[in-house]
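Every protein chain except one is present and positioned as in the full complex.
What follows is chain A.
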Amino acid sequence: MTTNTAVPERDEVLLDETGARDLAAAALTLARRFAAGATLWCVAPSWEPHAHHVAVEFVHPVIVGKRALPAVALTGPDLVDQARLAVRPGDVIVAIAAADDPQVRSIMRRAPAWGATTLWIGNGPRPPAGAADHVLWVDEPDPLTPATGRFVLRYHLLWELTHVCFEHPGLLTPDTGGDCAGEVCVTCSDEGRLAEVIGPAGDLGGTLVRTATGEEQVDTTLVGPVAPGDLLLVHAGAAITRLDDEEATR
């Protein structure tokens, strides 16, 4: 437990160069999504007030004259179900949570199938590479870090930088930069697109799934029986692989 109330001899390094670059990239992505009509959905299962704080920053800016932007906190039980219902293609989800938070991990895995861009703020061990489009991590192991103002600084800066981006309209057009980082991008690689099972497709036969571009009917013969919520890779109208938890989080 941290009980030292002594004043540190020098200033903390609250944001290193890598952290600043990550934040800049996240802000530009967020500004682009807002410019295209996105809503920002905020989740923070263990420290819910942070979700509310992020939302109020964007909805009711502290600086007069800055535009109000759509941001909403999702709180309470069943966050995955809440997010699934709320998110529309093109939206953004920001999570403030540890890397092992099961609901946030599930939301992050599913987000590509919902067409959402993801930001993840947290501390302690980092999420695996590619777990979110933008990882804004505080490399501080203390479990009390969420209550020290360091997360508040991150999302304050995210808000401030996002509004700077709005002063550069030429850079806010879509597709001036992609979110496909890393070696595999399941939303656009040849391997297939991520899909979440909705249920049987009724008279159409096959299975109704949700992908980044909307709902579609696919053939699931290759992967066997599926249940609502299952994650699949689909290609050319057929599910070719099933993603299990281990595979998605490795």
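Following the convention adopted for this analysis, contacts are C-beta pairs under 8 Å (C-beta built on N, C-alpha and C of every residue); 3 or more make two chains touch, one makes a residue touch a chain; residues count from 1.
In this section, contacts and distances are computed from a predicted model.
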item: Chain not present in the shown complex, as UniProt names it (candidates "Leucine-binding protein domain-containing protein", "D-sedoheptulose 7-phosphate isomerase", "Flagellar basal body rod protein FlgB" or "Chemotaxis protein CheA"); value: "D-sedoheptulose 7-phosphate isomerase"
item: Touch criterion as defined above, residue of A:P102, A:P128 or A:P169 at the omitted chain; value: A:P169
item: Given A:G37, A:P128 or A:P143, the one touching the chain that is not displayed; value: A:P143
item: Chain not shown: contacting residue from A:R33, A:H50, A:H134 or A:R210; value: A:H50
item: Touch list for chain A against the chain that is not drawn; value: 1-8, 10-15, 17, 20-21, 23-25, 27-28, 47-50, 52-53, 56-57, 60, 62, 143-144, 146-149, 152-153, 156-157, 160-161, 164-165, 167-171, 176-177
